[in-house]
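The complex appears here minus one protein chain, its other protein chains still in place.
Moving on, here comes chain A:
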Amino acid sequence: MASRALAVWQNRKVVSLLVRRDLKVKYQQSILGYAWSMLEPLAMAGVYFFVFGMIFQTNRGVPGGDDAPGGYLLFLISGLLPWLWFSGSLGESPRALITHSKLITTMKVPREIFPLAGVTTRFVDYLFTWPVLLVFVFALGGQTTWEGILLWLPLAIVVQFSFTLGVTMFLATINVLVRDVERIVRILNRVLFYASAIIIPSLMVLDSDTFPEWFKTLYQLNPLLGIFKMHHTVWFPEDAPSAFLMSTTIGGTVLMLIIGYTTFRRLETSVLKEL
């Protein structure tokens, strides 16, 4: 495995080329180009703010209370932007190998770089949305801490990247052999969105009497919950994940990476024949 990691590292240039190509293609074809990266989260935030913030009054669950700096709107935005990174990657993951079949069948490079490039492209897209986030932070008076910027943000990004990569390798490989995956992904995308405390603060589940204990445990077994709580913690220190949640998040991420990678390696031979 170490030698494969080295091989991928030696081919990091190829990854960056693929990422740049994908971004170029994406932004070249549309008139608004880069603006789309911003418009999509903005539109989503608007809709969710209307439904959950104004109608269902979800803001009572915002960590740090109703008048926390930034309020529910910042809570929404700071979760939605990294969510779009994850859901975009998840949506593309089944085709991560298939779309590159021409390159894969003619060029000798470690095949891992294709899922890696897919996740990285989406990650760069996410970085591009940071200006939007900052505008909201300043406009809404959001506040952060050193701990938030130096610990929680990098940690959230690293963990999310690893988790997404594991998922992508797993689904991309399976989908070459059995095409059902593409359908499952659409359902997963929806379920995980509501299960990961992006629009509904996790306190509203964890502190509620409506749900039985087993459900709360199950809820916390989702690594994405921890990941998005970390993203929120950057702006809402009260939202810091508990030790239990951190262990399930990091444990789950490591497990996902291992599952993704082993699946990828074990099925690589058959995948190459199918492509």
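Convention: a residue touches a chain if its C-beta (ideal position, glycine included) is under 8 Å from a C-beta of that chain, and two chains touch if they have at least 3 such contacts; residues count from 1.
The criterion applied here is as follows: contacts and distances are computed from a predicted model.
**Student:** Tell me the UniProt protein name of the chain this structure doesn't show, selecting from "FtsW/RodA/SpoVE family cell cycle protein", "PucR C-terminal helix-turn-helix domain-containing protein", "Phosphopantetheine attachment site" or "ABC transporter ATP-binding protein".
**Tutor:** Matching "FtsW/RodA/SpoVE family cell cycle protein", "PucR C-terminal helix-turn-helix domain-containing protein", "Phosphopantetheine attachment site" or "ABC transporter ATP-binding protein" to the record, the invisible chain is "ABC transporter ATP-binding protein".
**Student:** Of the listed residues A:8, A:42 or A:103, which contacts the missing chain in the full complex?
**Tutor:** A:103
**Student:** Going by the touch rule given at the top, which residues of chain A touch the chain that is not shown?
**Tutor:** Against the left-out chain, chain A lists 13-14, 17, 21, 24-25, 28-29, 102-109, 177-181, 184, 268-269, 272-273.
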